[in-house]
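The complex appears here minus one protein chain, its other protein chains still in place.
Chain naming follows the written order as A and B, and within any one chain the residues start at number 1.
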Amino acid sequence: MTETAYAQLLDLGAGLVLVCAFVVVWRRGLVAIVRALAVQGFALAAVAVVLGVHQHALEPVVVAALVVAVKGVAVPRVLLRVVRSGGEARESDPLINIPTSLVGAAVLTLVAYATTRGVVAVSPSPATRAIPIGLAVVLIGFFVLASRRKAITQVVGFLLIDNGIALVAFLATAGLPLVVELGAALDLLLAVLVLQVLAARMRTKFGGLDLDQLQELRD
Amino acid sequence: MSFVGACIFTACVAGVLACAAGLALPARWSAPVVGALSTVMAAAGLAGGVAVLATGHVWAGRFPSVLPLAGVELSLDPLGAIFVVATAAVAIAASVYGVGYAAPSRAARALVPLFVLSLLLVPAAASVTTFVALWEVMALTSLLLVAAEHRHRPEARDAAVWYGVMTHAGLVVILLGLVLFAGHAGGESFTALRAAAGEMSPLVRSTVFVLTFVGFASKAGAVPLHVWLPRAHPEAPSHVSALMSGAMVKLGVYGIVRVGFDLLGGGPRWWGLVVLAVGMVSALFGILHALVSSDLKRLLAYSTTENVGLILIGVGAAGVSAAGGSRTLAAVAMAAALLHVINHALFKGLLFLGAGSVVSATGTRDLDRLGGLVRSMPVTGATFAVGALAIMALPPFNGFVSEWLLLQSLVHSVSSTSATLAVTMPVAVAVVALTGGLAAATFVKAFGTGFLALPRSPAAADAREVPPSMQAAMIALAGGCVALGVAPTVLGGALDRAVGVLAAVRDGSPLRHDGVTLSLSGIRGSLSPLMVASGLVVGAVVLLGALRAVGARGPRRRAENWGCGRSVQTARMEYTATSFAEPLQRVFDDVLRPDHDVDVSHRAESRYYVEAVAYRTAVRDAFETHAYAPVLRAVRWWGRAARRLQNGSVHRYLAYAFVALIVVLVVAR
Partner (left out) sequence: MSRAVVGFLQVVVLVAGAPILAGLVRKVRARLEGRAGPPIAQPWRDLRKLLGKERIVPEHTSWVFAVAPLVVMCSVGLVAAIVPFASTRTPFGSAGDLFAVVYLLLLGTVFLALGGLDPGTAFGGMGASREMTLAALAEPTVLLAVFALSVPAGSSNLSAIVAATLAHPARVATLQSVLALAAFAVVTLAECGRLPVDNPSTHLELTMIHEAMVLEYAGPDLALVELASAMRLAVFAGLLANLFFPWGIATTTSPLEVVLGMAALAGKVACLGVALAVFEVFVAKLRLFRVPELLAASFVLAFLAVTASFFLT
């Protein structure tokens, strides 16, 4: 494909990953948040496919299929099951209100852009110019992790961090080796399954997944 | 003597005569005579300023005998002339207004011309001594004027104390900076300072800039040194508030531009960034507090902070662009800031005069008690509407042109070489946009609840139109707003020359203009306010004609309003100013943190029956509660601690003097 079409598709894919991170910050409904995470997985796979087609290599396309299977389908399905089996499907008021969180996420994007100027300048290409987007998703994931009350949203934040790291890895090295990706995917799946068990235990103990309740364990 | 010199001389003489007339003449004559002489003084100032702007010729004068030791040095260049013109325009209106306004005392009436004279002369000062002397005259006269009504209102005393302390603290800081500058330059005239700036070390230059910036920013009312503004402006007589908001705070901006850009010759990028950051915070903070304020004059005072913030955004953007090498953009940004200085003087002066008319007609400043004034005070209502539309930056009035210029200078700074610029310019545009939107909401509230609908109190119901002189002043300023909105190109040459004074941003002529269109050279952008205005007028004529042709323009019949089917309309059903701003206050709850106080009193018979509910809400200035209160507490603690030095023993006091003498002898040997 032509250079400009490659650059545009790459930008659109990475942009969709970033927009999905913002949707996670924006929406209150847990189902919508998990669906945004699923769309982000698909967008990540699209980026990998575009990279693979541009380099005429097969490995990134296989990695893309794996990403779709794990991040796009499996993990969101597990999370949705956790959400649906519980009573509450809405995030209570987050610690920082939503418009402020959105502005904060925009500021974090700027921070990501400002701090990776040097990295991008080393070898400017359409792929490396989109690396700040990956870092921005990581920072937004941290932000969600730190500022939300429900356990599910915190796990989504953790998964955002993972997606962001994956995006940076794809763009910087034009794909991770298959073995590393497989290992990371299995790790992720394990973490999510552990979460499901933990969430069930929390629900039986406290009747809810509100992490503020965990403070009671201290007394 | 040259024309400009003659104008300045006339202004001085007229000012002194006006002051003497105010003190000496009996009350029946003093108002018209003082008003006439002040108008002459302001007109002379205006003529002198316009002459300098039209020709670009710099007028200079030395008067070594006026002040001992240093003499008075005056020099009016196009940059100063812009501020003189803005001041003079407001002063003419305020002088005419003062004829009809009931002054609280003879001294108050006499001090106003002196205040105006100092405002006119400060931009012409050309040496440190002259500048500081005139600045002090300005501060003292305004302080006495703020305290003028202290016999009727105790808050005036409190406001005067805050204002006095802050303005003198600012003076000390400015003096420190200027003295440091003069010390390193070896001379105190501005020409000597300008010449020596290049040789000073960056540390000294930055120190001078920071000191003078802090001092001038406090005079300009920039956050966090703004706390005197919302206290002092409501308490002063209204034409004095108009002068303070329209002219005096601009002299703070003048000081920043003069010292930072002219005398120091520009500086590193962080100077511009600091000014930009202060401007952005001032703009947002000011407009948020104006939005939730239900005291009309306090609303206008906070709105002044917001507009000063916008001006500082322009100045900061000019500094940042100039340091980055794009002098075209810097020139446009500086031109936008200077144009906004003039525009703000006009419409804020108009709004304060309108508020003064409302206060003198109804006796109250509380928007929740006003209403219905647009029918009982038609001229005040119409001119206030013009001022409100101008400050909301709506076409075809003058606020729109300066806002457009400011946005153009920010929007075109696309520089992919600098991460800082790429980050700050979108933030600056977002801040300007948000303050513009909030300003629209604020002034719809101010005009809508203050003037429209039904009167909310007997005082508002009994309002009568103000005397003709006050009306004339307001009409003149409203005409100025419309004229500058439709034909801002008349100022194009003046702005070019004013920006040209500043070596750091000088770049040919940033604004190209034929009579109709204002366009920017070097960047692609043009605007034709005249065509917008004529388009609106033509559209209105065509529309009315079409409606008449269709037969839909018959006589109106007045009937009861529908109000969703309720039976009787009373003033209690109207929205108040507080309720109008409530949704936005809720959105910005985390920033404003209002105090809510609900007091429920029950009937004696049973706790289940409520007799009365009292609800109080107040938005406190965050800087006052978190920054100033601790500082004041620390000062009080320090004062109490220092009291221990005074134990009443004469021997101890003599011992202090003895020790001090020995120390001086040892140190200064």
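Methods note: contacts are C-beta pairs under 8 Å (C-beta built on N, C-alpha and C of every residue); 3 or more make two chains touch, one makes a residue touch a chain.
Everything numeric in this text was worked out from a predicted model, so none of it was measured.
Colleague: Out of B:A27, B:L203, B:V550 or B:V666, which residue would touch the omitted chain in the full complex?
Modeller: Counting the whole complex, the residue in contact with the absent chain is B:V550.
Colleague: Touch as defined at the start, partner being the missing chain; which of B:G22, B:P113, B:G314 or B:G381 qualifies?
Modeller: B:G381
Colleague: Taking the entire complex into account, which one of B:L434, B:V591 or B:A622 touches the absent chain?
Modeller: B:L434
Colleague: Touch as defined at the start, partner being the missing chain; which of A:L18, A:L37, A:V82 or A:V144 qualifies?
Modeller: Only one listed residue reaches the unshown chain, and that is A:L18.
Colleague: Which chain B residues would touch the chain omitted from the figure, given the whole complex?
Modeller: Counting over the whole complex, chain B touches the hidden chain at residues 371-372, 374-375, 381, 385, 389, 392-395, 400, 403-404, 407-408, 411-412, 414, 416, 422-423, 426, 429-430, 432-434, 436-438, 440-441, 444-445, 447-449, 452-454, 517, 519, 523-528, 531-532, 535-536, 539-540, 543-544, 547, 550-564, 569, 571, 573-575, 579-584, 586-587.
Colleague: At which residues does chain A meet the chain that is not included here?
Modeller: Residues of chain A in touch with the missing chain: 4-5, 8, 11-12, 14-15, 18-19, 22, 26, 98-99, 102-103, 105-106, 109-110, 113, 129-130, 132.
The definition used in the following text is that only the chains that are shown with their structure count from here on.
Colleague: Using mean CA coordinates as chain centres, what's the chain A-chain B distance in Å?
Modeller: That gives a centre separation of 49 Å.
Colleague: Spell out the residues on chain B that touch chain A in their complex, using ranges where they run on.
Modeller: Residues of chain B touching chain A: 419-420, 422-423, 587, 590.
Colleague: Across the complex, what residues on chain A touch chain B?
Modeller: Chain A reaches chain B through residues 97, 99-100, 110, 113-114, 117.
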